[in-house]
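As you look at this complex, bear in mind that one protein chain is not there, while each of the others sits in place.
So, chain A:
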Amino acid sequence: MNRIQAFMIHTWILTKRSLIVLIRNPFTFIPNLFISLFFLLVYTGGLSGIAQLPQFGGADYLSFILPVSIVSAAVGGAGGAGQSLVRDLESGYFARLLQTPVTRLAIVLGPTIAGMLQLIVQTLIILGIAFLLGLKVEAGPGGVLVILLLTVGWGLAFAGYSVAIALKTKNAQAAQAGTLIFFPLIFLSTTFVPLELIEAPWLRAAAIINPTTYLFESMRAVLIDGWVMGPVISGFAVIGAVCIVTVAFSVRSATRAFKRE
C-alpha cells in the first residue's frame, strides 16, 4: 500500500469515527441548529417591516437575514472539529493514534471533514425551511451552490481556527471560549440592516473590516440581485484569504502538537 492509499484510508476511517460520535451525540449540534432557525423565524417575523426602507432596495427580509442564520449554524459544525480534537487529547486517544503509523494529517482532517459534512447538512435544512417560508433565489440553483460553497469556505476558516486553538491550548474550556469570537464576527457586521443604515461610526468601521460582511453581501447578492459578480467575487476572495490564514495557523499548531518533545 502506498502513502496516498494509506492517507485516504486513514482519513476515511477517522472521518467515519467522527461522524459516528456526532450522530450518537445529537445535542452537540441540535441547540446550535435550533438557535439558527430561531434567528431566521424571529427576525423574519419581527423585522420584515424594515425591508420597506429604500436602502433595502425592495429586498425580501427573509432573503436578507437567511445568510446570518446559515453562517451562525456553520459555526457549530466548524467549531466541532476543534472540540473533537480536545476530546481526543483528554481521553488519550490522540496519544494512542500518535503511536500508530497513521498519517498525522488524517488525525486533524477526519474531524474537520466530519464538521464540514455536518455544516452542509445543516445549511440544506435551513435552506429547505427558508424555501417553505417562501424563499426565492434570484440566481437560481447555481446561486444555492454558491451559498453552499461560501458556507463551506467560511466553515473551513472557522474549523482551522478552532483546530489551532484546540491543539495550542489542549484544553476544553479554552477551545470553548475560543468559539466566542463568533459573536463579534456575526454581529459586528451588516447583520440586520445594510451598511448605509448603520449609524454608529465604530460599528460601521467594524463591519467594513469584518470578513463576515463580505460573506453576507455575496450570499445576499445571489439571493436578492442574481448574478452580480462584484460581491460574489469579493466574498470568495475574502473567505479564501481568511481560510489561508487560519489553516496556516492550524497547520502550525498541529506541527507543534505532533512534534516530539
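The definition used in the following text is that a residue touches a chain if its C-beta (ideal position, glycine included) is under 8 Å from a C-beta of that chain, and two chains touch if they have at least 3 such contacts; residues count from 1.
Following the convention adopted for this analysis, contacts and distances are computed from a predicted model.
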item: Name per UniProt, for the chain absent here [options: "ATP synthase subunit a", "ABC-2 type transport system ATP-binding protein", "Electron transfer flavoprotein subunit alpha" or "Aspartyl/glutamyl-tRNA(Asn/Gln) amidotransferase subunit C"]; value: "ABC-2 type transport system ATP-binding protein"
item: From A:Arg96, A:Lys136 or A:Arg252, residue that would touch the chain that is not displayed; value: A:Arg96
item: Chain not shown: contacting residue from A:Ile9, A:Leu117, A:Leu133 or A:Val251; value: A:Ile9
item: Touch residues of chain A, complete complex, unshown partner; value: 1, 6, 9-10, 13-14, 16-17, 20-21, 24-25, 87-88, 91-102, 260-261
